[in-house]
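To start, the structure under review is shown below, and the notes come after it.
Of the protein chains in this complex, one is absent; all others appear in place.
Right, chain A next:
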Amino acid sequence: MKRTRLIFSGSGGQGVITAAIILAEAAVIHEGMNATQSQSYGAAARGGATRSDVIISNDIIYYPEVNQANILVCLTQESYNTYASLVRPGGFVITDSKYVQIAKKVDAKQIEVPMYESVMAQIGKPIVFNICMLGALLGITEFLKPTSVMKIVETRIPEDFIQMNQEALDLGMELGAQYTRF
């Protein structure tokens, strides 16, 4: 893998930016790669479509923003409508099937994953929606080890919540694994 460019998008409060930071940090700290993470600040971060750009590479990363994403994650319809055009032809768009109705015209492999509904059915706490999303991303792309991600999660949350996050990550992995052949 030379360079993977990702855009995580959703609405403020879904944990999209936290997920982006966790993924990038896992790549740097536990997999010896380079990564940058940047995000939109300001009014857009409160309620509107939020976005975080992550680049992961073995090479030095200079320009840190993503104009053509290899992987685009959209957790709301608004973010899908806003950012769907930024995916590279042949890239992946991962959406939550409850929140996003996909359009046909996007030139990418679109994968609708029932992340929110599965989290609510099996764990019952929407707070781990973002970790389930990371699990799905890793299940589909297999480009980082889930243990690397979990080690970062453990440094960021209270001990009592680690098990729940592990379950959410595993759940996402399971959901994502179904689409690995795409």
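Basically, contacts are C-beta pairs under 8 Å (C-beta built on N, C-alpha and C of every residue); 3 or more make two chains touch, one makes a residue touch a chain; residues count from 1.
By our rule, contacts and distances are computed from a predicted model.
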Among "2-oxoglutarate synthase subunit korA", "ABC transporter ATP-binding protein", "Electron transfer flavoprotein-ubiquinone oxidoreductase" or "PadR family transcriptional regulator", the UniProt name of the subunit that does not appear here: "2-oxoglutarate synthase subunit korA"
Residue among A:6, A:19 or A:35 that touches the chain left out of view: A:35
Chain A residues touching the omitted chain (full complex): 21, 24-25, 28-30, 34-39, 41-42, 61-65, 67
